[in-house]
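Note that this complex is displayed minus one protein chain, with the remaining chains in position.
Moving on to chain A:
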Amino acid sequence: MPPFKDEHILIISPGSQTTLAQLGLPESFTPARLRISSRMFPAEKPGEFEPMKVRERRTTKPAQTNGANPPNHSDAPMPDAAPSAEGQEPTTQEEPQGEQEDQILYEEDPTSEEGAVHPIIEGRIANWPCFFSLLTHVYNTLSPPFHTPILILAQPCWTAQDRELVTQWVFEKFKTPALSLMDAALAVSYAFATPHATVVDIGFGKCDITTVVDHVVGDVGRAAAIPGCGGEAMTQRLLSVLSAKGFTRDLCEQLKKNPICEILPPGTELPANLAPEEVVSNPAAAASTGAVGSGDGQRESIAAQGGAPRGPGLDTDVGDADRDRETNGAEDDEGVLDVANIVASGKTSEFLARKEKEKAEKATARKNAAIEAAVAKQAKLPNSKKARALFQYHERRQSDDIIMENTVKPAVASEGQQENTNPPNDGTSTSAETAAAAKREERREERRRARDSITYVRKETEVGLERFQAASSGILDRIADAIHRVILSVPEANRRSELWDSIIIVGNGSIVRGFKEALIATLTARYLISPNSATIFTSELPSNFTTPVATGANTPQPQQPHHPSHHPSGVNPLLHAATTASLAPPGPSQQQLQMQHYQQYQQQQQHQHQAHSSHAQTPTSIKLLRPPEYFPEWKEAGMEEAGFLGAQVAAKVVFVVDQGLSKGFMSRTEYNEVGPQGIHECSM
C-alpha cells in the first residue's frame, strides 16, 4: 500500500448540530474548512434524504411572465447549493404539467429548517439512514480522491455496535483504504497536547465528561451524554424567563450568543435595577432620528465587550448612493446663508422658522450630550454591573412578507418599531422625506431580494436581568457534580489531582459569555479542599517553618530513615514532627530534602498504582488547561472545536507518520479479514 499523503486525508466530525469536515491537512492546522448543519430533509422517496429543504411551488405561466420579481427569486442562486448539486440526486428540477399552464417548481431553500431531520440527537445516532446520507453528503461535497484514508470523530456515547456499523458502512460505501474512529474526548486531549485531561464537552443537547489518563480514555465512570446540559438547555431557560416578554426561541438563541448575555459566577450579586430613565433615554433623539435611546452608549459598550464588529446592517441607513442623489439638492448647501436669495424668494418667515427649529435642535443636542455623558458613564460599567442592556437582533422574514409590507409601507414606518438604528449623523429625517425613504427602501429591498429570498430585519430591544439567567436552571450544578463524580471514579486515586488541574472545557455550548469562568467558580465553591485542614498543628511549630503547601500536605511523605515509626507507608514529616516534638532543625536544606523525598515518592507512586496509602482528598486545586500557543489559526477561532484540531494531529500521526505500525487505523485488508468488529482493536 502506498503511503498516505497529507492532502488526501479526510476528517469528519459529526455533531448534533454542526458537522465539521476537511480534506487534506494544511501545513499549519486550521479550523475545519467545511461546516454544515447536521440535518437532512426527507426526499420524496421515504428513507432518502436531501441536504437542503426542497420546496414545491405551484405557479401559473401567465403569472410568471407578469412581474419582474417572482421568476427572479424563484431561480435565485443559492450560495451554498453549488456543492450539493452532485449528480446522484438532481436537486432542482422543473416539471411542466402537460397541457395545463400550471407548473410545479422545485426550489431549494438553503436557510429553511422546516421538516429537518437531525440524525444525531444528544450525540446518539437516532436515525441511521439520515446519518449515512449526511456522511455521503459530506463525502460528495469534498469529493476526495480514491486513496483517501478517513478519520471520523466518534461521540463518546456511541456504543460498540454503533462503531461497528459506521465502520462497515464506510468501508462498503466509500471503499476507503483505511478508517480510524477516534474518540472525540481523546482528540481534545491531542489538541491540547496533554497526556491527562478532564475533557468537558458542552454540546447542543448534552454534555460529555471524560477523563484521559496517559492518553487512554477512562471508560469506568465516564459520563457520556448527560442530557439537558448543553447549549439548548440554556436557550430554553432564557425562553422560559423571557417568553412572557414575547421572546421566541430564535430570539433567545440570538440573545444567548450576544455578549450581553452572560453567566455570572454563582454568588455574584446582580446589578440593582437602578436606572429606569435610561430606557427612554432620549425622546428628542427618538423624534428627530427615529433611533430610540440614541444607542450610542449601549452600542459602544457592546463593541467594547468584544462583540463582533458589525457592519451596517441590511436596514441601516448609511451614506447611500441612492439617498445622496435624492437629498443632494436640499441638504448639500446647508449652512451657507444666501440671505439675498432667501429674501428675494419671499420665504423669510419660513426661513426664520427653520432657523428657530435648528436652534432648538442644538439645544436638545446639548441636553443629549449631558444625558449621553451619564449614559457613557453607565456604559463604562462592565456588562455584569448593568441592570439593562440593549439587545440587537435579526428577525428572519420571508421575502413575501416584506413585499406585502412594502405595499403598506407607511404603516410599517409608523409602527414605532425600532427598525432602523440610524447613526446619529444621519440627522434630520423629516416627514417630507418619508416618500423618498420609502422609495430608497424599496430599491434596496429589490437588491436584497436578488441576493437571497430571505430577509433579516435588524431590530433591537432592551433586556433586563433575565440575560444573566441562562444557566440558572441548575445546569452548572449538574455539570459540576458530574465532573466531581467522574474524576472521583478514576481508579488510580493518585492521578486525580492531575485531572483536577487539567480541565478542558470545549464544545460550542460553552461559548456563552462567562460560562467557563462560572463553571470553574462553581467547582471551586463546592469542591475545593481548602489547604488549612492540615494546619491544625502549625501553631506548635517553630515560626520559621513554613506552613504546608496545599498539594503536599495531604499526601503522605516517605519516612525519613532516622525516624522510628510503626507505620509502613510513611508519614508527613510535618505532622510527625508536630506529634512527636522531635523535629530536626528546620531550614532550607530540610525542605529540599523533603522535596527530593516527595519526588522520589511520586516516582514510586507511578510504579505501584496499587499503593492505596497515597489516598488523599482531591481537589486541592482546580485549573483550566491552557490551549497550546502554536496554532495561530485556532487561537483566533477559539478552542471550542478543539476536537477537530486533535483529529488533525492524530490523522497526521496515524496515517502519515506511523503508517499503521501501532494500529491507529483499520486498513481495508484488515477489514476483509476480521470484519467490522476489528475496529475496536484498531481505533483510538
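Everything below uses one rule, namely that contacts are C-beta pairs under 8 Å (C-beta built on N, C-alpha and C of every residue); 3 or more make two chains touch, one makes a residue touch a chain; residues count from 1.
Everything below uses one rule, namely that contacts and distances are computed from a predicted model.
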Choices "DNA polymerase epsilon subunit 3", "Ras-related protein Rab-22A isoform X1", "LD11139p" or "NuA4 histone acetyltransferase subunit" - which one is the UniProt name of the chain not shown: "NuA4 histone acetyltransferase subunit"
Residue of A:Ser37, A:Ser112, A:Thr141 or A:Gln168 touching the missing chain in the full complex: A:Gln168
Residue among A:Leu465, A:Leu488, A:Ala637 or A:Val653 that touches the chain left out of view: A:Leu488
Hidden-chain contact residue, picked from the options A:Ala126, A:Leu465 or A:Leu624: A:Ala126
Residues from chain A at the interface with the omitted partner, ascending: 1-2, 46-48, 124-130, 132-133, 146-147, 157, 159-162, 165, 168-169, 172-173, 175, 177, 219-221, 223-227, 266-267, 477-478, 481-482, 484-485, 488, 491-493, 525-527, 529-536, 553-554, 556, 565-569, 571-572, 575-576, 579-580, 608-610, 612-613, 615-617, 668-669, 671-675, 677, 680
